[in-house]
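Everything on this sheet refers to the single structure shown next.
Yeah, one chain of the complex is gone here, protein chain that is, but the others are all in their spots.
Going in written order, the chains are labelled A, B and C, and every chain counts its residues from 1.
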């Protein structure tokens, strides 16, 4: 139960890659860890890579939405990358469309999106 | 009960640093004072430093959102700085994501953000 | 609506912890793959199972899932039943309303799971537990 999902720092961006089917407590811990790390590192972006996730249920979906909202309040932007088509189809049918969550197809595109954002916000590259 | 939170003026910016757990009436007075001072000083920015705040409940959260909206109508931009990670996590769970409120991690970053803004808006540094 | 059926290879997964919810998802996925459900249908069924297993744990105070292959003539599908002896659900219609939760969830588990499967049945007696059965057929 002391298992935790690793959070990497890549320049100004925190990167989380979810590799396995996570139990609920680990999902909650990840949300809290990310908030902590945004503040301690001053990161301006968060990328959550869910390429490996076979399903996203309402619990994980809520974590993604909450993390986007929390990081925004801490002045960082969150992008979820790698969502599978079947997962997107299922989430909509479940009733969760993750309106407040930005997405990109790949890690590269997600990082580029955050980079573009930062340039716009700070006025420098 | 005649206690009031001090509002400092720093160039074009009004600075409020909330240092203690405030009772509701003082929170409301602060909101009114800020509106008054924006108009009387012609300030273009407001920074509310909540570094010392251990919690932000829906009452204080609403004051922050209202102050952002009021100052915008008076042509000043509000930035909330120093929100703790645990406070951001709690606000989102409470159901308040402060969509209209700009945030920065530190006072320096908040002031820099307002400065940048002013340059963009006025076209001069 | 549902004709004679054969239920095969039944397996029971106890649900008493967050880990068990993960195990329940994985068990359902294995059945879904063996029955030849499409990738999208597998994803829908496993997601529904995840919601229902979590409810069994959180609201039912723990219980079990029974999973099986089901046949009806030439059709094959996966059948899963989630049971607990918890407090039950006083108002089924309310519980099936999108967004309604008695706890801190999103209130999409029951209503969403119902949309994700082909057959859905919910039985609950206040005081004597809850039973939710779902079936998803291969196309």
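Throughout what follows, a residue touches a chain if its C-beta (ideal position, glycine included) is under 8 Å from a C-beta of that chain, and two chains touch if they have at least 3 such contacts.
Quick caveat, the model's predicted, so the values are computed rather than measured.
In the complete complex, the hidden chain is touched by one of A:32, A:54 or A:93, namely A:32.
The chain not shown here touches chain B at positions 21-25, 54-59, 61-62, 84-87, 89-90, 93-96.
Here, only the chains that are shown with their structure count from here on.
Because contacts link the chains only in sequence, without closing, their graph is best described as a line.
Core chain by CA centroid proximity to the global CA centroid: A.
Note on chain placement: the centre of chain A and the centre of chain C lie 28 Å apart, centres being C-alpha means. Chain geometry summary: the mean Cα position of chain B and that of chain C are 48 Å apart.
Multi-chain contact residues of chain A, defined as those touching 2 or more other chains: none present. Those residues of chain C in touch with two or more other chains do not exist in this structure.
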